[in-house]
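Some chains have been omitted; the remaining ones sit where they do in the full complex.
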Amino acid sequence: MTEQIQLVPNNSLITATPEEGRQLAVKMARLIIKVTQPDAEMREKMRPLYAENAGLLIAIGQTVATEFATIAAANNYWK
Amino acid sequence: MTEQIQLVPNNSLITATPEEGRQLAVKMARLIIKVTQPDAEMREKMRPLYAENAGLLIAIGQTVATEFATIAAANNYWK
């Protein structure tokens, strides 16, 4: 099942700008949720849980921060 | 929806000072919460939850610490 969902959009960590790198971090974090719960209807049902639970919102932020650290290093911090 | 909210203010990780880098870390952490819960009213309702729950306060601190690590490296620690 891992094979059917693309986990890294464009198969690259390189982006033109920090903003695009951040968007990639958000997408990569979401794609792991997708690969673990491939049922779209189920994910749709869970969406309000994320959005309305303060602890889950922060946990998502932590994951995005970790993904972004890798992407930023890959892009040499867009310097 | 990710496209409509700017996730990296000024589209840059470079700041003049550690203080500004820290403020950027706080903002970037908050912007991920905003992109996951775009409803401003909903976020406003959750604000006291963060501020009055010791565990959530610490979790926010952990996320900011992770964002700051990336920003500090991007700025070569302002050395």
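To keep things simple, chains are lettered A and B as they appear, and every chain counts its residues starting from 1.
As a working rule, a residue touches a chain if its C-beta (ideal position, glycine included) is under 8 Å from a C-beta of that chain, and two chains touch if they have at least 3 such contacts.
All values derive from a computational prediction rather than experimental measurement.
**Q** So 2 chains are in place, but how many copies does the full assembly in this file really have?
**A** Taking the 2 displayed chains as part of the assembly, the whole thing totals 6 copies.
The definition used in the following text is that only the chains that are shown with their structure count from here on.
**Q** Cα centroid separation between chain A and chain B, in whole Å?
**A** 16
**Q** Could you list, by residue number, the parts of chain B that touch chain A in their complex?
**A** Chain B reaches chain A through residues 2-3, 6-8, 11-14, 28-29, 32-33, 35-37, 39, 42, 46, 49-50, 53, 55-56, 59-60, 62-63, 66-67, 69-70, 73-74.
**Q** Can you list the residues on chain A that touch chain B in the complex?
**A** 17-19, 21-23, 26-27, 50-52, 54-55, 57-62, 64-66, 68-69, 72-73, 77-79
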